[in-house]
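Every protein chain of the complex appears in place save one, which is left out.
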Amino acid sequence: MSEKKNERVGVYVCHCGSNIAGVVDVVDVAKWAQEKLGPQGVIIAREYKFMCSSLGQELIQKDIKELGLTRIVVAACSPHLHEKTFRTAAKNAGLNPYLVELASIREQVSWVHTDKAVATAKSKAVVSGAVSRVIENVALDEIKVPINPNTLIVGGGIAGIQSALEIANAGFHVYLVEREPSIGGHMAQFDKTFPTLDCSACILTPRMVEAGTHPNITLLTWSEVVKVTGFVGNFNVTIKKKARFVNEELCTGCGICQEKCPKKVIDEVYEAGLGYRKAVYTPFAQAVPNFPVMDKENCTYFIKGTCKACEKFCPTGAIDFKQEDQLINIDVGNIVLATGYDLFDARRVSNYGYGRLPNVFTSLEFERLSNAAGPTSGNIVLRDGKTAPKSVGIIHCVGSRDKNFNNYCSVICCMQGLKFAHLVHERTGATVYNFYIDMRTAYKAYDEFYQRVLEEGTLFVRGKVAEVTNAARYESEKGKLVIQVEDTLVGKQRRIPVDMVILSSGLQPRHDAKEVGKLFGISCSMDGWFTEKHPKLDPVATMTEGIYIVGCAQGPKDIPSSVAQGAAASARVLDKILQKEVALEPIKASVDQEMCSGCRICNGLCPFNAITFLEDRMVTEINPALCQGCGTCVAACPAGAISGTGFSNEQIIAQIDGLLLRNLEIQEAVPA
Amino acid sequence: MNPKPKFAMYWAASCGGCEIAVLNIHEKILDVDANFEVVFWPVAMDAKYKDVEAMEDGSILLTLFNGGIRNDENEHIAKLLRQKSKILVAFGSCACEGCIPGLANLSPVGEIVHTAFNTLTTDNPHEIYPRTTFDVPEGELHIPKLSKVLRPLDQVVDVDYYMPGCPPESHQIAAVIDLVIDVLHGKANLPPKGATIGVGNSTVCDECPRTRNIKFIKEFKRIQDIAPVDPNLCLLEQGIPCNGPATRSGCNSRCPNAGAQCIGCYGPAEGVMDYGARLITAFSSVIDANTPAEIEHILDGIPDPTGQVYRFNLAGSLLKASQDAWKVK
Partner (left out) sequence: MTDKIFEPTIIGFTCNWCSYRASDLAGTARMKYAPNVRLIRMMCSGRLDPTFVLRALSGGADGVMITGCHPGECHYIEQNYKALRRFLLLRRVLAGLGIEPERVKLVWASAAEGARFASETTAFVEEIRKLGPLNWGKPVAQLENLQEEISKLEEVSA
């Protein structure tokens, strides 16, 4: 289809040692390219052992200079590995880097096919496709945009706080947005942290205070992000600061309003449903910021129009029932998502009886029981609030490693279960059983902790618990919770009566993770965790430049890993900020406004809001800065008025023709 | 005085509408007569094929060839007129992309003949079918042989210009005649060879006055199932599959202005390789559903998708015909 253009194409076929040459006859492919694709414009076709080596690259550069090559095809490994290498080599020899195409004959041919003749024939077709395509390539230039040095961090848990502090300490401004009234996240709910048994609040609160008072951090709690537009270096974010009904300028955090408020509400969030708070409340004593919020749905004034006790008693007149939600608009260059996790809803495992049998507790509920500042003042007691258990069963892998619920391992539940065992021993002297499938205690001092808990006399049963029931079969089971389990190490079914069952529940993505992902333009995996750019080498970056994911938002992990990821994202953000500008790939769509009929079919197709309709001229326009280069609008335009650089119609059609060898004057019988 | 340049118009597999459209330029036909010598125009004058054969090569300045190539007579005359003409224009949708006769490409030709001679309204108890040759005492009679599929003009001969439309609008024909006359008088240049003329440079939506919004199509309906049709709103947004977005402008969006959906007679926009593909992508991209079940349900609202997207443009498309029609058995 492509007319014979006067391009001068160089084809370079890599042996890649024996990775390619062991299966594909690379000499033959090069010879074939020179001969058969010569009429199309192939001036020279070479083969070389390692094209990515400096000698290999110099081959290309020499030919560009001496033979006046205008297009390059390198038949080698996947473009994801070395496209940049060869583009840079061409650029250094004076050829626009976008006039270079890679043809993969390794991952797509030599590594996956065994028949040498067939692999060689397929390589020829692949090279033919690349040659036809590259002739249609046009020279493109990277687009450089400046970077806004401010950063948005969404989520004020330990990962978000770490990230915020690192960037703020480097001298750049951070907006830390948190949905709850206080930062701290789940870590603020825990009692002790494994394996050191540090008091969670003791290690967390200094960081919280630092973040709350840092001159470079703007704390926006009781707030949510509602809109994001823009691209790396230039995001515009709209944040809804929900009304606290408390004037932050006047509030001193004295707590009188909480004290005087007559309305008690079950605290489902911080106290995991085990304790009360008031209608006007701070979630916990060390909350940062220390301004309370009013729960409109439970406040007597908002329901009936009476009370107003808080207003009466507030010494500074900080209560403001008329306060409204505020929309705040900020510009940032980078965004870090540290939105954390939700706990698996143990009610779904109906055979464990959570929600039905009173003395079955989830992990978060237990943390609150155990916490000295919790609803039972740190006493580990049954649901009646007073009886101490004499025997406790701790069940691992609740909702995790289970095809019926979540297939993955939640990473922290084994250590958590051991921690609970230790605390129960310490506080109550009860007999403790841990029911596990595997013991996952991999990191520093973790296995030593396991051994310690073993030595403390915890009884371990290897088996997935079948049922927790209060239906007693024997006298000894009356009034108890019976754990029915197969003890796989002895090969027997066991019924173990206990007073209290603790479920080491798994971690889940936040219930609105998908919506949040969409808001920021990132995707979630099939399990619902945010998708990282590369699971091994790039776990904090996402496919969207400028957006990072840290902590449990990326996948279940412990506190040290969350902290490390928070710091890692900060390093990436600082890296960008210090470069002052970012180069965007010039793969963009654009509208020929002469041809555009204003049908608006493309208008609804862009998730990045790059497509706008100009009402005055009745044509569509695409913003190249917002365009991410997906090409959907290019393919959709019924008038063919939208073209896309890098993957144009001409390039792709030429590649189809080339792959099918329609470009040859004489059709060679290429098998398969 | 220089002899007037020669003009010819011929109809191959067509309906005659293009001829009527030319005559519809009313008094302008006198300009044609004033500036040209009409040497061959079967509908309007008596002339024989051997008269054309006798002409010098390239001696006819302008030939408007309408109709598709369906049989060997069409092919013969197409080649003949190419030989004898300087400028050969594929005139009308049949010659450009096959038009309605091109829909025959959906069936094997044997079946077409069988249907025409044997079913529905024809009683043919003795199963008599036409033969292409027959001996009579006076000699051998021939009727043209049908080809397997209908082809547009440019799949048979080299074409200089394309004028799409079913028929091309008379005001466009008039504009082209004016252009050619200007060229004759040295006042204008011919467009580059291969150009599509008598058209706008966008699609029908460009000329359509209806309001259009961002589209979220929840269902497709046939226009007769909607009452009343909103005269001011885009037809596609009302669920009527209007081909306007993919169809070349130039007709002043005649049909949407009259309250009917565009059916695509002006063919594709400039540079488009396959008209049907543009409609497939346009209609489907704006369907407001994400699961296969929902999408299929919405697509059920277009009972004949092949006909919907290829009504006028099948023969000129990438696939050209159905597999049954042309497969070498």
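Details
First chain written, first letter: the chains are A and B, and each begins at residue 1.
In this section, contacts are C-beta pairs under 8 Å (C-beta built on N, C-alpha and C of every residue); 3 or more make two chains touch, one makes a residue touch a chain.
Note that the structure is predicted; figures quoted are calculated from it, not measured.
In the full assembly, the chain not pictured is in contact with A, B, by the touch criterion defined above.
The missing chain, though absent from the display, is touched by one residue of A:43, A:357 or A:656; that residue is A:656. The hidden chain makes contact, of the residues A:43, A:93, A:118 or A:256, with A:118. Looking at B:106, B:180 or B:251, the residue that reaches the missing chain in the full complex is B:106. In the full complex, subunit A touches the hidden chain at residues 78-80, 104, 106-109, 111-115, 118-119, 122, 125-126, 129, 514, 518, 521, 523-526, 531, 535, 543, 587, 605, 607-608, 628-632, 634-636, 644, 646-647, 649, 652-653, 655-657, 659-662, 671-672. What subunit B contributes to its contact with the hidden chain is residues 72, 106, 108-111, 113-114, 129-132, 145-149, 151, 273-274, 276-278, 280-281, 283-285, 287, 289-290, 292, 295-296, 299, 302, 304-307, 309-310, 317-326, 328-329.
The rule is simple: only the chains that are shown with their structure count from here on.
Taking the mean of the C-alpha atoms as each chain's centre, subunit A and subunit B sit 54 Å apart. The part of subunit B that touches subunit A in the complex is made up of residues 201-206, 212-216, 234, 236, 244-246, 249, 268-273, 278-279, 281-282, 285-286. For subunit A in complex with subunit B, the residues that touch the partner chain are 594-605, 613, 618, 632, 635-641, 653.
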